[in-house]
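And now, chain A:
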Amino acid sequence: MTAHGYFSTYALVGLVLLVGGGFVSVAFAANRLLRPHAPNVEKLMTYECGVDPVGEGWAQTHIRYYIYAYLYVIFAVDAIFLFPWATVFADPGFGTTTLVEMFVFVGFLAVGLLYAWRKGVLTWT
Partner candidate 1 sequence: MSRIPGAGLAKGLAVTLKTMTKRSVTQGYPEVLPELPPRSRGVIALFEENCTVCMLCARECPDWCIYIDSHKEVVPAKEPGARDRTRNVLDRFAIDFALCMYCGICVEVCPFDALFWSPEFEYATDDIQALTHEKDTLREWMWTVPAPPPLDERAEEPKELAMARRNAAKLAKELEQEQPQGREPNGPASPGGDA
Partner candidate 2 sequence: MTAGLAAATVAAADLSGRGGPGFLSPTGAEVAFVLIGLVVLGSALLVVTTSQIVHAALWLVVTLGGLAAEYLLLTAEFIAWVQVLIYIGAVVVLLLFGLMLTRAPIGRSTELDSLKRWPAVLVAVGATATLLTVVVDAFHSAYLDLGKTDDGSARVTGESLFRVWVLPFEVLSVLLLAALIGAIVLSRGRADADGKGR
């Protein structure tokens, strides 16, 4: 791809971003003209199914969610390597060796997943 092609591609992506931002701003500007504005204490109260809110705006959640987050970050780092690999592995000069290299790489992580499974991280207790 030529430099002009590359830069105009991403300039266009930037412009779409801008059009999106513009759309949202115009929508809100129009909305500001149309909508009523009549706040009162009840209206601005936190909504909890109609009863007065209890406690503050924070609720305890189980930390187990966090392990999934870790798992994801690790596997995502793994997964991004698949993409450059996908574009080259079948080219002349790569072939089976590269395939095996990636399988070793993915295999290590599959072992990790298996470990997590066996340890019961993936099952709800």
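By our rule, a contact is a pair of C-beta atoms (placed from the backbone, for glycine too) under 8 Å apart; a residue touches a chain by one contact, two chains touch by 3 or more; residues count from 1.
Keep in mind how these were chosen: all candidates are chains of the complex that A comes from, given by their letters.
Just so it is clear, the structure is predicted and the values come from calculations on it, not from any experiment.
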item: Chain A in this complex - touching candidate among 1 or 2; value: 2
item: Chain A - residues contacting candidate 2, complex; value: 1-8, 10-11, 13-15, 17-18, 21, 57-58, 61, 63-67, 69-74, 76-78, 80-81, 83-89, 94, 98, 101, 104-106, 108-109, 111-112, 115-116, 119-121, 125
